[in-house]
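Structure, as structure tokens:
The full complex has more chains than appear here; those shown keep their coordinates.
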Amino acid sequence: MDSIISFFSDHLLMIYLLIFTIILGFEVISKVPTVLHTPLMSGANAISGVVIIGAIILIRQAQPDDYLTLSLGLIGVVLGMVNVVGGFAVTDRMLEMFKKKVKK
Amino acid sequence: MKLGVLKEINDTRVALVPEGIKKLESTGLTFLFEKGLGDTAMFGDELYAVHGQIVDRSLLLAESDIVVSIHPLSDAELKGLKKDTMVIGQYQPFMDQDITVRLQSLGIRGMSLDMIPRTTLAQSMDVLSSMASIAGYKAVLEAARLLPRYFPMMITAAGSLKPAKVLVLGAGVAGLQAIATAKRLGAQVEAFDTRRAAKEEVQSLGAKFVEVEGAADDTAAGGYAVEQSEEFLKRQRAEVQARATKSDVIITTAQVRGRKAPVLIDAETVEQMMPGSVVVDLAASTGGNCALTQDGKTIQHKGVTILGDSNLPALMAEDASKLYSNNLINFLKYWMKDGAMNLDLSDEIIGGAFFTAERS
Amino acid sequence: MLLESITDLAYLVGAIAFVWGLRLLSSPDSARKGNILAAIGMAIGIGATFFVKVHTGNETTPNNLVWIFGGLIAGGGIGWVAAKKVQMTAMPQMVSIFNGLGGACAVVLGLAELNNALSDMGGGAFFIAVLALVIGGVAFTGSLLAFGKLEGFIKDSTIRVPQPQLFNFVLLAGIIASAVYAFMHQTTDGMTWVLVLLAISLVYGITFVAPIGGADMPVVISLLNSFSGLSAAAAGLIYGNNIMIVGGILVGASGTILTVLMCEAMNRSLVNVLIGGFSATGGGAGTGEDGIAKEITLNDLAIQLYYSNSVMIVPGYGLAVAQAQKVAKELDDLLSGNGVDVKYAIHPVAGRMPGHMNVLLAEADVPYPKLLDLEDANSALPSTDIVIIVGANDVVNPSAEDDPSSSIYGMPVLKVWTAAHVVVLKRSMSPGYAGIQNPLFFHD
């Protein structure tokens, strides 16, 4: 109990931030039209590839001879990068149809 | 094979117009046209001449293998035809019950366009539909001409005038077209029919449907109205009476195939209508929906004008001829190819139209 | 110190780019910009990470840049090629697999963290690492299965879980139990249990997705996407990395709401999708006029129409009954105003009287040149992007062409199926005047 309380107090601002980010996430999405569901999902998916940063850090803080960690990190970077680059690129392709014509 | 097109005797229309004749090429027919056949429908002989021979009526009757017209030939003329000649027109075997026997005794074959079934597939040959549609349109124009009042509502500096109330009895093809036209002109339109589906159909044109409860069902009769019980007709007449006294225009189109048209408006009703009001009775030729109707005449009864006319399409000769002609062409092409008739009587359309054939 | 502030600032900028990018992504006009903005944010974030202060025992660590760049180039190359090569129609699968990889990345991070530091981890840190591991694992296998299903590698019926709810519940319990066990044996055989935990998570991902049917797949992918967002956030907590936390949470939140929206668009609840498995509920529009009005104000169709070049409206008796001619004209005006070429295909027997459609469309003030008769319409249809059938049935029935037993066989009909897309607006699947079924409505 105590540790929860102290965790709460210690990370108060972080909690504010998380909650406000969640609200913001809701708010930003809540009026999206149906056609954009898939591109939006795809774009959000690319953003979730931000996890790659963790993999980079993992490698950076590994000892040069700690091959297990380095390998894990490498796998992480590759996976994450596929997610990030592929995600944004696919989203962009999906969105191509929307550029075609703007109000004349 | 020679197809002869007659000039109508008591009609302004013509059964075949020059425009579509080219489409009949595949049938392998050659054409004989009676002199002056299209004059009243705005198609001069010169337009026909390019497609065939212009001949006298007698010659035409004597030489044609197929004789087309709108109205039936007189018995006298029928006798002058070659044996096995095919006559095509609106022979109305349902009305003229022994026409079949008369033709068969002469060895003449007959196809009646009004006997083509009212199916979706046969629509392109359905002269009843195309002519009824014109009749409905014309009925409203005639009513508007005869009514001494405006159809549309008018709020003007010289006073506000209420829109005319139009009551349409019988919402078949003619009735629906009448509804549409009257609405277009700005009248307030109500309609009656005994068919179930009619309510929705009337509403689909934005008009009000007046229901009389207890109509006999008709779904089995292929779309044609069935005769209604006497009690029902009485109640309906009562309702019509009530509405009619408030109506400026009544257009009646109610017909029951092969029978006298039901009387929906009796003399008393007419007398209660506002002076100047108009009744247009499209069922005049089968006795009329109004008790006072005189077929082919426009009469005045206590200030109400009653127009009895089942042949309004003749007032719009050109388009009416075009449509009739298209129907006829589609029909001919349906069973004629390269000069050969292919009369498959089991076919719903041919079997329906071929009224001199032995039926199974 | 200064460097640290700069990386902090870069992360802040990246996080804001994520938020703003998502925001732009949710409107068609700006969506592309939004995607690019988010990508820029990501680039900033990744770039800044090279300068982040890391806690290495050895201050002189060369930072293993080769490993990193190798990974970036390899991953980036694969992702780029995959994204460019994929067929338009296979995009959802692609998204799914990308998402799975992101989840796998979180798994790797969780594993590495646990492996390196399990023995002296606090409860909070352990919890966070396990969270990354479990959620990432579920997202990973779940996404792969979703991919397989969409690609058709795996049939909906291939993996049948008996009593799926109970089964999944047991798995969840297993995950929690092994987590607790691993924590309690932190210093001894903790890592073994971590691997058990991971295994159960991976299985859970499969059993979670298995019962869900083809049409509901996008919803599941979206949900798994929000999972991988959460796993990224958890991984961010491991490293105390703000951009990961914010980005992950953002995806978690927006992914969740997006999932709900997708369910709503299908007229289903999320629970229904997840539990119901193969449900037979269809689209189900309203009735009558409402139905029509609702359908065509539907955002989705509207935008599809908005970006098309040519639209053909095919009115039938249903349009008349619903008195929808005005609504159709409004739609026409809207689209025409946007440069879309809108025409009306009038079949000769549409409606219940000759010229029925003419009357109604004239009432709605549709200019005559916009009305095409059967022949003109049929020659225009193949080059039409979208056909909207408003309450017509018999007149667009392909049976008239290809089913000699049909009572309307031989009648010329509007060949709407030659157009790129067909949208049918009617109350139900019931037949029209001729009383025959229309196979058109049973295509896709």
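Per-chain numbering from 1; labels A, B and C assigned in written order.
One rule holds for everything that comes next: a contact is a pair of C-beta atoms (placed from the backbone, for glycine too) under 8 Å apart; a residue touches a chain by one contact, two chains touch by 3 or more.
Computed from a prediction, not measured in an experiment: that's the story for all the values here.
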{"item": "Stoichiometric formula of the complex, labels as displayed", "value": "A x2, B x2, C x2"}
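Keep in mind that, in the parts below, only the chains that are shown with their structure count from here on.
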{"item": "Between subunit C and subunit A, distance of the C-alpha-averaged centres to the nearest whole Å", "value": "17"}
{"item": "Length of the line joining the C-alpha centres of subunit B and subunit C, rounded to whole Å", "value": "58"}
{"item": "Centroid distance [mean C-alpha coordinates] between subunit B and subunit A, Å", "value": "73"}
{"item": "Residue numbers on subunit B that touch subunit C, as the complex places them", "value": "119-121, 123-124, 129-130, 133, 136, 173, 176-177, 180, 184, 197, 200-201, 203-206"}
{"item": "Subunit C residues touching subunit A - in the complex, by the definition given at the top", "value": "18-19, 21-23, 25-29, 31-32, 34-36, 38-39, 41-42, 45-46, 49-50, 52, 54-58, 61-64, 67-68, 70-72, 74-76, 78-80, 82-84, 86, 88, 91-92, 94-95, 98-99, 101-102, 104-106, 108-109, 111-113, 115-116, 123-124, 136, 218, 221-222, 225-226, 228-229, 231-232, 235-236, 238-239, 241, 243-255, 257-258, 261-262, 265, 298-300, 302-304, 307, 309, 338-339"}
{"item": "Complex contacts: residues of subunit A adjacent to subunit C", "value": "3, 7, 14, 17-18, 21-26, 28-64, 68-70, 72-104"}
